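Structure first, commentary second.
Left out: one protein chain. Kept in place: all the others.
Labels run A, B and C following the written order; every chain starts at residue 1.
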């Protein structure tokens, strides 16, 4: 049997001021091995250093549900990084 | 000097079920001497015996303000007998 | 002592209440929140089917008490404007009998004031409803307003 591909492809969304910092609202990311939401954020923080400053005031969602930072990613997931909400 | 007249004339209003029991909404009453709201009610309770049954579930007002039963009447007062309120 | 804003609204009416108009009237540019209470005629009372209601009021006193509620909520809460409108006469199922709108810069005050207003109205404003059923009409159970137990002036110190 051929080795099972480990490639994980996720959609990544940025909102509010995080969208301004990242410069775009939507991206897609690929991992060749298991990864968590935390690792996904670190990937973008490395690309956009200012993003790292917001880490403590960001929450993440996975498939439209708030998710812990150690949540493992699955291929096809939609992950969003959300600044403090201010609707209403 | 002539004796000062003691006559006290008040307007009396009945609302809700008290109006039904008294058979009218408005009346006027006269006292030849000092009287209280309690005495005014007693006057009508004597005239309409069913009214007496409501004494514990009636509040009185004098000139559009809730008033204690021992409030003395003054000529020209508007006194109302009010059953439990049910607005809203 | 707070003076009542001239643009507060206290009304007894015999026509349907235009709620959108009241909301517009209490709305100010410095506000951020309006809480409203819309009380209307239920289709039953104590499991009997209601046909309609008939409201009556001691009108002059009812308006005075409604204004007093406005004064109280201006004193107790940081609100901007209030509208309290009660309808009288015959009301059909679903028709609004009382409408209260309170505007405020922040929502907590608007919620607290609106709730205080309707709770106090139901205890203290001299308005009565007669519930009309297929087999007759009865005056609704109500609440006895709190009244001073005795008048100090009636007992002068001897």
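Quick note on the criterion: a contact is a pair of C-beta atoms (placed from the backbone, for glycine too) under 8 Å apart; a residue touches a chain by one contact, two chains touch by 3 or more.
None of these values were measured; they are calculated from a predicted model.
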- Task: Using the whole complex, pick out the displayed chains that touch the missing one.
- Result: A, C
- Just one of C:15, C:30, C:75 or C:135 touches the chain that is missing; which is it? C:30
- Query: For chain A, which residues touch the unseen chain?
  - Reply: 13, 15-17, 20, 36, 57, 59-61, 64-72, 80, 82-88
- Message: To test your reading of the contact rule: which positions on chain C touch the chain that is missing from view?
- Response: 19-20, 23, 27, 29-44, 93-94, 105, 107, 110-111, 114-115, 118
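Keep this in mind: only the chains that are shown with their structure count from here on.
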- Query: So how far apart, in whole Å, are chain B and chain C when each is placed at the average of its C-alpha atoms?
  - Reply: 25
- Item | Gap in Å, rounded to a whole number, between the CA centres of chain B and chain A | 76
